Structures are given as C-alpha cells and as structure tokens.
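Missing here: one protein chain of the complex. Every other protein chain is in place.
Up next is chain A:
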Amino acid sequence: MKFKAMTALSLTLAVAAAGSANADPVEDELIVNGETEIVTKTAAPAHMENIDEVMSGWLFRENDTRDMQRDDFDNPGMLAVEAAMETWDEVEGTAGKACSDCHGTLDDDQMVGIRAVYPKWNENAGEVWTLEMAINSCRTEQMGAEAWGYTGTEMTNMSALMSYASRGVPVNVAIDGPAQPTWEQGKELYYTRTGQLELSCANCHEDNYGNMIRADHLSQGQINAFPAYRLKNAKLNSVHDRFKGCVRDTRAETYSPGSPEFVALELYVASRGNGLSVEGPSVRN
C-alpha cells in the first residue's frame, strides 16, 4: 500500500491546490464506502500514442465534489441505482418476464464485470453494441417490452445499476477482431476538429488536460465513471449526452445519442480508459 503513506502529503497538496490557480490533478485515492478501491490513475494501454498515464476525471474535480463520491450516502447518483434495482425485478412486456428472470437476482453477481467490457462486438447483430443497445435488445427481443429512450431516465438508471454492479472492475474493452473498424472510426472522430471553433476531443482532453478553459478544469475526458451525476444540471448524465454537449461546445452540428458515430466514439474513448476502474455512478460538476 504505497498510497497510504502518501495520504498526509496528498491532503496538503489538495488544500494548496484549492487555494491557488494550480490546475494539476490532485494526488488522492478513491475508496468507495471505505471498501471498494477505485483505480483512478494507471499506465496507459498499449494503443495510446500520446499519453503515458490515464486518469479518471475524479482527480480533476474539487475537494467537495470528490468527497461526494467516497460514500454512497452522499452520492445522488445512487438514487438511480436504487430505482433500477426495483426495475430489475419488475415484469414488463408480452413475454411476462423481468430482467431477473434471465440474469438472476442482483445478489447472484451475474452482472459483475459486464459494464467493463462494453461497447462490445455483437456477433448476431454484426455490429458493436453499447450497453444501452444490449439493454434495449433484452427489452424488445426477450421481454416483448418497448425500447427505452437512449438517454431517458429509465435507461440511464439501468446503466447506473450496471456500473454499480461492476464498480472497481478494470475497464477492458476489446479493440481488435471484428470491433477494430468501429474502433478506427471512433479514433478518427476523436481527432477530427469540428465546428466553427475547429476543436477535436484531443485538443481539449489530450493536449490540455490539467489546464483551465475558463472555469473548467480539463480532464482526460474518460468515460469509466459514467453515468455521471452532474451538480450543474442535478441529474444523472449518460455518455452520449456528454459527447453531445462537448461537440456542441465546438459550435458544431452534433451527432445524436445512439448514432453509429457516437457508438464508435464511445468504443474508442472507453478503450482509452482500459485499466481504470468502472467508477459510476460518479459525481461531477
């Protein structure tokens, strides 16, 4: 536990950081509820070309915001998890089934690790699926229920439950094999400078993480912590909603949540966080 010895030092650094314009990520460790260790910083996966160390957005947030994520009682995103736990056992649709009829009760731990490997190639569909697409396929194909809206409340709640079930598991999406062309497409999108401001994801989250863009402390734009409860809009936000906001901020025409472009981008961005823990539902500003 080489981290433990550093705690006193990190506290000093954190206080210093809050008091000055110092914009580096803090030295801090995240152990949720005093038991689940979250890897918020680790060596970059082999495919990363310009970054040596990947970091969770948690390290770039203020002390209060980080603290809200240390304990589930303080994390407003947990309300979504609780709502989804009820939905898990609710029968819906023409087949008369609930999620638990196929995937067991949550205590069976069958969903542990699922979040960490999505987006993932789906052999039957012949395309890369996000977790949302997999969930909606269960609803329409297995349950005979209606699909949820891609970024709607029910979907985001269920996505929060899936993150919660995998919390602490390292993100490990596959980028080779049949998923590779989608990954390449996502990479292309990541480096494309869009909109009238001509900014790419990389301009902000690769070239400038740690810097301030006005009042915002730029992180690496990782998605290991999604869905994220944002204090700004006081709700849980899904990955594609975040992408949409960031693209909009380049004064560009955005892609739609659930679009093939955002699915590809999600696979690519997820792969940039391979090795970080699944951290959602997280708290952000």
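The rule we apply is simple: a residue touches a chain if its C-beta (ideal position, glycine included) is under 8 Å from a C-beta of that chain, and two chains touch if they have at least 3 such contacts; residues count from 1.
One rule holds for everything that comes next: contacts and distances are computed from a predicted model.
Missing from the rendering is one chain, named in UniProt as "Sulfur-oxidizing protein SoxX" (options: "Sulfur-oxidizing protein SoxX", "3-isopropylmalate dehydratase small subunit", "Electron transfer flavoprotein subunit beta" or "succinate dehydrogenase"). Note on the undisplayed chain: of the listed residues A:Thr40, A:Thr130 or A:Thr254, the one touching it is A:Thr254. For the chain left out of this panel, the touching residue among A:Glu37, A:Glu62, A:Asp109 or A:Asp207 is A:Asp207. Listed here are the chain A residues that touch the chain not shown: 21, 23, 192-199, 203, 207-208, 211-216, 218, 244, 247-254.
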